[in-house]
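Note that one protein chain of the assembly has been removed; the remaining protein chains are unaltered in position.
Take a look at chain A:
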Amino acid sequence: MNESLTNRQIAFIIFGVLIGYGVMELPKNVAENAGTGGWLSLLIATAITIIFAYMITYLSYVYKNKTIYEYSERLTGKFITHIFMIIYIFYYFLGFTMITRVSCETIKLTILLKTPIWVLSLLFSFVIYYAVIKRLRVIARVCEIYGIFIIIAALLIHTSLFTQGKLINLRPFFVLEDLPLYFKSTLNMIFPFLGIEILTIIPFAKKNHKKVFKYITLMIVCISFFYIMIVESCISVMGVDEIVHYNDALYATIRRVDIPAFQVIRRLDGIFLIAWIMAIFCTITIWCYGAIVLLSKLFKKIHFNLLAFIVVFMGYIVSQMPTTYDQVKKVLDYMSYYGLVVMGIIPTILFFITKVKKYDKKMQ
């Protein structure tokens, strides 16, 4: 099946996978780790992410029409590739289940107070299953359409938040003495960028010429500014001292604001929740697709749709396993470190092998 994507679709897949549950607590994490100078930490993290993204994109660019499974096998042999694949599959699977669960928990605690978690998870599972069996091109198209809606909604919401916030809450913008703190907190700021490793399972076609690097870099820079906009607008309303107390910092900020000029949509939480659930849907679908597509490489004889059903069904069961919200949060915290391995270490190893063995030149 031809699963090649256009450059724009690849960029929007990155947008879809990055913008998701993480934005809900992003302002809290930034304020907690770097205070009002958090924007600088985010920019440093962006620069690091762009380096990783470049390496992953380079691999996909060099090995056209191949995913990490194929080019890793060529570079490191079957045994190591299988280990890598298990790491990736487990990572995507865990990400898919835990993000589903934490999103359902948040939905339950914020809007659907009486709805059981299992019902929400089940609903997500149905929709995700339907999306993943339609394969990558459809997911990419959904990301494109949803992405545009999310961007428009976010611009509306955060511009409105800025009008209600106070500039004094955003200051000091930068404290020279806190420079080591900004660098130290960069590690925490990389976590919101976890997800770009999804590029390893997107096969690039010939039509994805060199411009794909520009598209991906530009999208990461845009996402970085998107994050800064979210963080700064929330801090401007709540202040850096209070926002640290809210795990749902973004939603808590939006609930604080009431804009009479908007009349029927004077409360922005309705628009926000629609856009946020759309973003979550994109994120979870892509993570789930990642796990299925890599599994299908290992179990070539099993039909993709059946494999998708097994993964989604297992994912649903695993997502119900944690008994408390804190347990889910703990798993996600550990997953952040796990993410550094799959986003940073493995692609770096493969990138350097390609460079050292000069595969990039041989492939051209």
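Assume a contact is a pair of C-beta atoms (placed from the backbone, for glycine too) under 8 Å apart; a residue touches a chain by one contact, two chains touch by 3 or more; residues count from 1.
As a working rule, contacts and distances are computed from a predicted model.
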item	value
Protein name, per the UniProt record, of whichever chain is missing from view ("Spore germination protein KC", "Polysulfide reductase", "Electron transfer flavoprotein alpha subunit apoprotein" or "ABC-2 type transport system ATP-binding protein")	"Spore germination protein KC"
Contact with the hidden chain (one of A:209, A:245, A:303 or A:330)	A:245
Residue among A:77, A:172 or A:270 that touches the chain left out of view	A:172
Omitted-chain contact residue, chosen from A:141, A:255 or A:355	A:255
Positions on chain A contacted by the hidden chain, ascending	110, 113-114, 166, 168-169, 171-172, 175, 177-178, 237-239, 241-242, 245, 252, 255-258
